[in-house]
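As you look at this complex, bear in mind that one protein chain is not there, while each of the others sits in place.
Labels run A and B following the written order; every chain starts at residue 1.
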Amino acid sequence: MDSATGYLTTTVDAVVNWARSNSLMPMPMGLACCAIEMMAFGGPKYDVGRFGSEAMRFSPRQADLMIVAGWCSYKMAHAIRRVWDQMADPKWCIAMGACASSGGMHRCYGVVQGIDNFMPVDVYIPGCPPRPEAVIHALMDIQEKIRNEYSVTNDYSSGSPHAELAQPESARLTADGRDLSLNGSGLVHA
Amino acid sequence: MPESLKFHFTPVDEAHADEKNVHEKASTDVADTIDILKKEFPDGISDVVVYAGEYTVFVTRDSLVEICTALKETLGFSYLVDLAGVDRFTEDAPRYEVYYCFVNIHAKKRIRLKVSLDEDDPVLPSITRLFKAADWNERECYDMLGIQFEGHPDLRRMYMPEDFEFHPQRKEFPLLGIPGSLPLPPRTPEGGLTMDPFAAARQGSPVKSYQEPESEF
Partner (left out) sequence: MSVATPYHDQDAIFSFWPRHNETLLKRLESKDAWLSTERGLDVSRIEDALEHEMTLNIGPQHPATHGVLRCVVKLDGERIEKCVLDIGYLHRGIEKLAESKTYQEFMPYTDRMDYLSPYANNVAWCMAVEKIANVEVPERAQWIRMIMCELARISSHMLWLGVGLMDAGAVSVFLWTFQGREDLYNIFDEVSGARFTVSHSRIGGLASDLSPKAIEMIQDFAIRYEGIIQGWQKLLNRNRIWIDRNKDIGVISADEAIQLGLTGPNLRGSGVAYDIRTFEPYLKYEEVDFTIPLREEGDCLARYHIRVEEMLESIKIINQCLEQMPEGPIRTDDAKKAYPSKDEVYYSMEGMIHDFMYTETGVAPPKGVASYHAIESPKGELGFYLESDGTGCPWRARLNAPSFTNLQGLESMMEGHPVADIVVLIGSIDPVMGEADR
């Protein structure tokens, strides 16, 4: 057995993941109409504070979950990617709404057909706009995913900034949001 | 396609001048103003079209600024509401049209001017000196249709980045854009800009994080 499955690391993992998943600080990348529903998600009725994510951080340095809400134009894409790069690892991303996930109804020259063309996405929310309940569901999916991650092992092996590229298969599965999200909230390791 | 094979699934209606439009407004009845304009600029006005109680005054390019000055200074149309271009996309000249919508707030009147422009020479005199509000509208018209406004203080693109070279509102520009004309951010630290608009489908998910590039601005 290597360190990835050792008793100590898995126990520390559990603690770290518990802490991380219950205090996600969203960076609301509110672009368009979905941003209004994102406000409702943080507002009084749906009150995302119940999930520990009420502290919306407009500074990327303090956030670890980016919610891209709205259609993203080519002109804006570079700004979004830069804000995403400025967020400290570990970080997650929710593509909220049809536009962020796939371009949605705006199949037009100005709009990027899905933000996953230039940044990794962990959870996609369908809907135009998704109701705040759906956003909460996505948040819970992210929490579920975090709880199943090898967080300490990842940190331990991530010496270089581009460590994901050199990681073993098992670790890459968790680092690569796409595989997991398709697989249903990271239940691969459960 | 032979003429006999054409399939018109869309009914094409002709405009009936005598039909009364139920949405006609009193504010668009500007026959008096047009009479004054016609008297003052007999060569400047080429045509007047009426539909739904709205008057569209076709003016020539050379007399546009004079007519706008007269509208603003003597006739009280001091509020510019809208300015935009239209691509007629026909082979017979003129190809472009630019329309101006002015409002006289005190007399409660609304008038529309229109200028036709040739495809080879899409240049118009700017009216920003008369109406400051025309500034952004003219820039937008330049961005979308490529119509130049002479004398505009700052003819930049309004919406698209300056690095873009097409004018998207023109009819020949494809709705889905031209692949590669607008780059996406790099997908890997070493990689260049992504020119493929559907990179996710062909190359999979981008790398999660890398060192951000140095800022220059």
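What we mean here is this: a contact is a pair of C-beta atoms (placed from the backbone, for glycine too) under 8 Å apart; a residue touches a chain by one contact, two chains touch by 3 or more.
This one's a predicted model, so the numbers in the text were calculated from it and none came from an experiment.
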{"item": "Residue among A:Ile80, A:Ala100, A:Val123 or A:Ala138 that touches the chain left out of view", "value": "A:Ile80"}
{"item": "Contacting the left-out chain in the complete assembly, out of B:Gly44, B:Pro168 or B:Pro206", "value": "B:Pro168"}
{"item": "Contact footprint on chain B, counting only the chain that is left out", "value": "9-16, 19, 21-23, 25-28, 51-52, 54, 56, 78-82, 84, 86-87, 99, 101, 103, 105, 108, 110, 112, 131-133, 135-136, 140, 144, 154, 156-165, 168-169, 171, 173, 175, 178-181, 183, 185-186, 192-193, 195, 213-217"}
{"item": "Interface with the undisplayed chain - residues on chain A", "value": "29-33, 35-37, 39-40, 43-45, 58, 70-71, 73, 75-76, 78-80, 82-83, 105-106, 108-111, 128-129, 131"}
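Convention: only the chains that are shown with their structure count from here on.
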{"item": "For chain A paired with chain B, centre-to-centre distance based on mean C-alpha positions, whole Å", "value": "41"}
{"item": "Contacting residues of chain A [partner chain B, same complex]", "value": "74-75, 77-78, 81-82, 84-87, 89, 91, 107-110, 112-114, 116-121, 161-162, 164-165, 175-178"}
{"item": "For the chain B and chain A complex, residues of the former touching the latter", "value": "159-161, 168, 173-178, 182-185, 187, 189, 194, 197-200, 204-212"}
